[in-house]
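Remarks on the structure that follows.
In this view, the complex is presented without one of its protein chains, the others remaining in place.
For subunit A:
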Amino acid sequence: MINFTYVRTTTAKAAVGLLAKEKNAKFIAGGTNLVDLMKRGVTAPDRLIDINAVPLKQIELVGNMMHIGALATNTAVAEHELVKLHFPLLSLALQAGASQQLRNAATVGGNMMQRTRCGYFYDTTMPCNKRAPGTGCGAITGYNRMHAIFGGSEQCIAVHPSDMCIALVALDSTVVLSGPKGERKLKFIDFHKLAGTTPDKDNNLLPGEMIIRVEIPTNKLAAHSYYVKVRDRASYAFALVSVAAGLELQGNKIVDVKLAMGGVAHKPWRLLEAETFLKGKMATEANFKSAAQIAMKNAKAYKENAFKLKMAPNTLIEALNLAKSKA
């Protein structure tokens, strides 16, 4: 059998220390993705460091910042009163993800760390630059219906699978990391990366680093937030396209707006240009349509995902409509 050692730890400091000791060690919390990857032979860590007992489950307002610990479960966050009150967008996005059973086990940190669902990544007999760099991309000329239309590279067109992260990137979140050299903060938008020439790396975590918490600044978007996820079945399916939309309205005037898209890129896809266009304008169908057009700049489709070129802007309009009309 492929053996690995398993160790439990109770503090973040100890966890980071343990991670540094072994080259091929991984943290495990909910294990909802890692265990699958191990079963399928995609990954084979020598050591699993169980961090479930590390006290990082907090969900609290600290001044004007919402702090969510890396080990808070998806369900705990989605159902937390403060989250529902101040960041309904995050709650909605979480509830659109996976299934209730998975959300009960999955953690915030684990959700950020989940790997793509690209079929070529999971089948170890197929080419995949993400799993086995240099073997080629199975999807570029293969089955790419689920794949990226933004920011793809010649080496990988896989998409980031999370719903939670789409809301977090829209909400200007920050990630707090702890590593051998101490703590650092990273803007959420910079946490995940595009595939580029290193598709095997999903994010900008440095070796030995651990996710401690996510911080979300308070905002005035709660009254007009919506998460729309278009998928092949009503639950337990990954997004074809999803949109997180938050509006701050004065009358029908858009004072502030946050927009991000899922299912379209190797990372949660923030739509800053569309936001800039909408700010100060009226929340009208015409402006939503123009924003959607702007959002689609530089989109590139492959053989089987050309539908996303229509579905993505449409879903953005739908999300803006629903956010606007939400009482």
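Methods note: contacts are C-beta pairs under 8 Å (C-beta built on N, C-alpha and C of every residue); 3 or more make two chains touch, one makes a residue touch a chain; residues count from 1.
Following the convention adopted for this analysis, contacts and distances are computed from a predicted model.
Candidate names were "Manganese/zinc/iron transport system permease protein", "Xanthine dehydrogenase YagR molybdenum-binding subunit", "Amino acid/amide ABC transporter membrane protein 2, HAAT family" or "Glutamate synthase (NADPH/NADH) small chain", and the UniProt protein name of the unshown chain is "Xanthine dehydrogenase YagR molybdenum-binding subunit". Contact with the undisplayed chain is limited, among A:Met126, A:Ile157, A:Ala295 or A:Ala323, to A:Met126.
Annotation: of A:Gly142, A:Gly179 or A:Gly208, A:Gly142 touches the absent chain (contact as defined above). From the options A:Ile51, A:Val214 or A:Met311, the residue with contact to the chain not on display is A:Met311.
One chain of the complex is left out; on subunit A, the residues touching it are 1-2, 41, 99, 117, 119-120, 122-123, 125-126, 138, 141-143, 145, 228, 230-238, 240-241, 307, 310-311, 314-315, 317-318, 321.
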